[in-house]
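Only one protein chain is missing; all other protein chains are in place.
Chains here go by letter, A, B and C, matching the order in which they are written, and residues are numbered from 1 within each.
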Amino acid sequence: MALVLTEEQQLLRDTATQFFQERLPIANLRKLRDTKDATGFDRAIWKEMSDLGFAGIMISEKYGGTDFGPVGLGLVLEQAGRTLAASPLVSTVLLCGSAVQLAGNATQRQDILSAIAAGDRIMALALEEGPHHNPTRIATRAEASGQAFRISGKKTFVLDGHVADQLIVAARTSGKENDRAGITLFLVDPKSEGVKITRTLMVDSRNAADISFDNVSVPATAVLGSVDGGIDVLEQVLDIARIGISAEMLGLVQEVFDTTLAYLKERKQFGKVIGSFQALQHRMAVLFAEIELCRSVVLDALSALEARRNDVPLIASLAKARLSDTATLMTNEGLQMHGGMGMTDQFDVGLFMKRARVATASFGDGNFHRDRYASLEGY
Amino acid sequence: MALVLTEEQQLLRDTATQFFQERLPIANLRKLRDTKDATGFDRAIWKEMSDLGFAGIMISEKYGGTDFGPVGLGLVLEQAGRTLAASPLVSTVLLCGSAVQLAGNATQRQDILSAIAAGDRIMALALEEGPHHNPTRIATRAEASGQAFRISGKKTFVLDGHVADQLIVAARTSGKENDRAGITLFLVDPKSEGVKITRTLMVDSRNAADISFDNVSVPATAVLGSVDGGIDVLEQVLDIARIGISAEMLGLVQEVFDTTLAYLKERKQFGKVIGSFQALQHRMAVLFAEIELCRSVVLDALSALEARRNDVPLIASLAKARLSDTATLMTNEGLQMHGGMGMTDQFDVGLFMKRARVATASFGDGNFHRDRYASLEGY
Amino acid sequence: MEALEKFRQETRAWLEENCPPSMRTPMTSEDETVWGGRNAKYPNPEAKLWLDRMAERGWTAPTWPRAYGGGGLSKEENQVLQQELRRIKARPALSSFGIWMLGPALLEFANEEQKKEHLPKIVRGEIRWCQGYSEPGAGSDLAGLQTKCEDKGDHYLVNGQKIWTSYADKADWIFCLVRTDPTKKHDGISFLLFDMATPGVEARPITMISGASPFCETFFTDVKVPKGNLVGELNKGWTIAKRLLQHEREMISGMGLGGAGSGAGLGGLEQAAKDYYGEQNGRVASPSLRDHITRQKMDGKAFALTMQRSAEEAKAGQGPGAASSIFKYYGTELNKRRFELLLEIMGTKGLGWEGEGFTGDEITVTRSWLRSKGNSIEGGTSEVQLNVVSKRVLGLPD
Partner (left out) sequence: MEALEKFRQETRAWLEENCPPSMRTPMTSEDETVWGGRNAKYPNPEAKLWLDRMAERGWTAPTWPRAYGGGGLSKEENQVLQQELRRIKARPALSSFGIWMLGPALLEFANEEQKKEHLPKIVRGEIRWCQGYSEPGAGSDLAGLQTKCEDKGDHYLVNGQKIWTSYADKADWIFCLVRTDPTKKHDGISFLLFDMATPGVEARPITMISGASPFCETFFTDVKVPKGNLVGELNKGWTIAKRLLQHEREMISGMGLGGAGSGAGLGGLEQAAKDYYGEQNGRVASPSLRDHITRQKMDGKAFALTMQRSAEEAKAGQGPGAASSIFKYYGTELNKRRFELLLEIMGTKGLGWEGEGFTGDEITVTRSWLRSKGNSIEGGTSEVQLNVVSKRVLGLPD
């Protein structure tokens, strides 16, 4: 295991830090929100990120990627979390890029991975059908009809779904809702007839969509991986996303901690800086401990991915549960310690709180992952 | 509802306070423990308690009781909790007295209730068969054989079981383990052939026993209440016990709180009394709030019993869960704030911690009662 | 008792005749609240009619003396009135900081002229008031306020800045704490009234994390205030302020008990959990979530019982009791927890901001969740509350 960064990794982290501070500071998210930007992220800056190699970080050099691996991606995401950077990293790189890498045939890989690495294609995974993450609860059906499939169903919380150039849709080719077997992944053009996309404006000002499929026809070549065997791919992809979002949340909690600590050293009440009050000091010390543990967990999860360890599912659930819980705790404490000013939109802490909750709900919250962890461990 | 005491009740509380402080202070429990007293409580003092009317507090005057009702009993138990008084109040009065009152026929009531009220009979309820409270998980069987029954099975955690003059045994006359129907209560003489009693020494220095029944013969007149219908009686009796023990725990947490508060005002570290440290102040203020809520809950639960409200089961579970959780929290915090001295047997806080855990495990801990509460509320 | 019964009959008859039909329907949004004032807005003409009729009897401020336009009712009569209003589900004729906050203070601390001047207009909803207490630099240390008020002989000159002035952009007058002696802390504060139309007053609404808000930042630049607008003695304003704060705190602590925006539209925590999480054998499908719901419900019930006990103790003449010292702290923390739990229950449906994909109830929960974070800050932070409990109730030393 490597819980310490190599020099190369430290360099990447420094690049990412600088990039997000300069090119995607929190002001960027505010601007997108306040101008009601139709895309919801800055495509030009996404191109810059791709040029820096961030989009192709998990993609092999053969397809124009930088192949820096999961630890590298984690470092980038952590820095993105510090500035609440809106980008298609989760939708396109973590979810869809990984799915194609794992399950795509040669043609699909060539086509899609090189487009992702170049920053030319935005992709979205249409998976969820209810308000809570549940990768096997799929009612959307894909009926075989000759050489094609016809997809019908409703998806929700599709990240970047309203601007995706291409969708991956999880649909049922056999079995019934909640069965593990019978799920198939399809590549779907969002402009196909019968696809209806509604952007949903989330509290974190990021992008998601409800998408309905009404008898949408796709050719057999649109199948990604094997028919009925989608769950195995999905689970690997989801673990990558869970770990990636945990890395983002690590940046988020660290930033809120740092900002709150600075505020405590500056803000005066009753003639003293409030950071001199012992009750607040102890709460900050406890938060410090929680975050140090979070950092170890995220680093280990990224290493597990990189080394393809067989405990990836376990450590992914550990990371997602712990970071979700700590992000809730840290943003609540951070806001409270900022007092009334923290309640204003002018301060950033509220934005971090909003992002923390959406990140928590993405791909399983603490309840989901603690239950999964216990199942994986057999109790 | 009456969340405020009447003058009569206040008088009773004052009597009880004085009695326990003078006659059953913590030193009494220490003496019983250190001398390895065979009875485990002081029979002479139990007689005194009976003379004061405490043993007959739930028993009507017809049988020599004082009929002060549940609120009165709660007040006595709260004061008993403050001095960790060892007495057969729970086993004999709360459990067995209530069972006979509810289910006994005229002969049984006359015989047993007057003996209890006079302080002449110690009784014990042989119910549990596993390490966790579960009133329907009964494997002990009573087979009808002519005009008699033959009881076989093993009971554990029978409070005061090693000194009881008479047992009430919950056994199965039909159905299988975990069925609600088919449980029958029997009055059993502990000296009967086939009864084997092993005293178990618990961490709180109170009394319990493992009791095995090997083909023990009892006459049909030993049935308390109806054959197969014991669960309805049991549930009412258990709710009384849960509320009673909650009242005892209220006294316990209040005493630990008061003692800790006094210690914080006296103990000096780094040249200041430690009660001046804000981190401890806030923890004490939070505990204060928790205990105030506990007090309201216990008073309401006692009132519910007294008024025979139909939400008794709900409020009993609320009381037992909340007092169990708060007792754990308060004793942990109390010990920590006492520092190293709290770790010594010389200080009392450890004794309160031990009693708190046994009281928590008695008749359902927080997990049990939260689950029950949700079931009762239908979710 | 007979007189009271007679009063009830009369009141019932009067309300039957005078409360317009549309004023007996539930409000569909906060926008329908009638606040009165120079630029008063009414959801419909009946709302104005209802206000005028109630104001004429002084029943917008039922217990105030008739001499100042109030209803002159006894405490018992007012209870009857409120019962009868609830019986027909009447909307409040007037919502007003003048009635809730300022009026009682004026009745206790103002001179006769001030009472005559301001109280009747409050009763009739002619003047809408806002309160200027908090300042950006002060926060929990309210008495650390800096807004300067200088005696310029024939007038006072006010310079400074307030924050969290609710509806300052819509109010006609402000009651305001100002610093009249910079060399003292609590004893250098005065209580001043002035017209928001005075030159030099500017109010800017604050956007909150939950969206638009009634709160404003309010700036005073060389605001001239007549000397007759000082209430009570110079430098003794803190006494008035404390009385008003006590009142505010009590209003906020009721929160733990739920009410508007608490997810009531979703049918309570357990129904929401069944709807958003699903059921298994008739129970909430996630057992750990079920456990969290039970903890919340148990704490809520225990808190409600404690407020009830405190009220009963007060009624029994035992005073409000130590338990009341924890209400603000516990009630607001409980309310915050409730909203966190609702979000946990609702998953991504509890995380919408606006627009399609979410019901109105869902968006309300999300916004209320964010708004709830302020409960443990406004009206004395939880930290200040815990300080107060540990020092005043528990007697722990500095």
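A few notes on this one:
In this section, contacts are C-beta pairs under 8 Å (C-beta built on N, C-alpha and C of every residue); 3 or more make two chains touch, one makes a residue touch a chain.
All of these numbers come straight from a predicted model, not from anything done at the bench.
Shown as candidates are B:Phe19, B:Phe157 or B:Tyr379; the residue that touches the absent chain is B:Phe157.
Checked against the full complex, the one of B:Ser114, B:Ser174 or B:Gln336 touching the unshown chain is B:Gln336.
From the options C:Ser140, C:Ser166, C:Thr198 or C:Ser288, the residue with contact to the chain not on display is C:Ser288.
Residue B:Asp204 is the one among B:Asp204, B:Asp239, B:Glu255 or B:Glu292 that touches the chain missing from this view.
Residues of chain A that touch the chain left out of the display are 1-4, 261, 264-265, 273, 275-276, 278, 281-282, 284-286, 288-289, 292-297, 299-300, 318, 321-322, 370-371, 373-375, 377-379. Residues 287-288, 290-291 of chain C touch the missing chain (whole complex, contact as defined above).
Residues of chain B that touch the chain left out of view are 128, 130-133, 156-157, 198-205, 208, 210, 267, 269-271, 277, 279-280, 328, 332, 335-336, 339-346, 350-351, 353-354, 357-358, 361, 365, 367, 370-371.
Everything that follows uses one rule, which is that only the chains that are shown with their structure count from here on.
Greatest centre-to-centre distance from chain A is found for B, with centres as Cα means.
Averaging C-alpha coordinates per chain places the centre of chain B 45 Å away from that of chain C. Measuring from the averaged C-alpha position of chain A to that of chain B gives a distance of 52 Å. For the pair chain A and chain C, the distance between C-alpha centroids works out to 41 Å. Those residues of chain A in touch with two or more other chains are numbered 277, 279. The residues of chain C that reach two or more other chains are 383, 386, listed in rising order.
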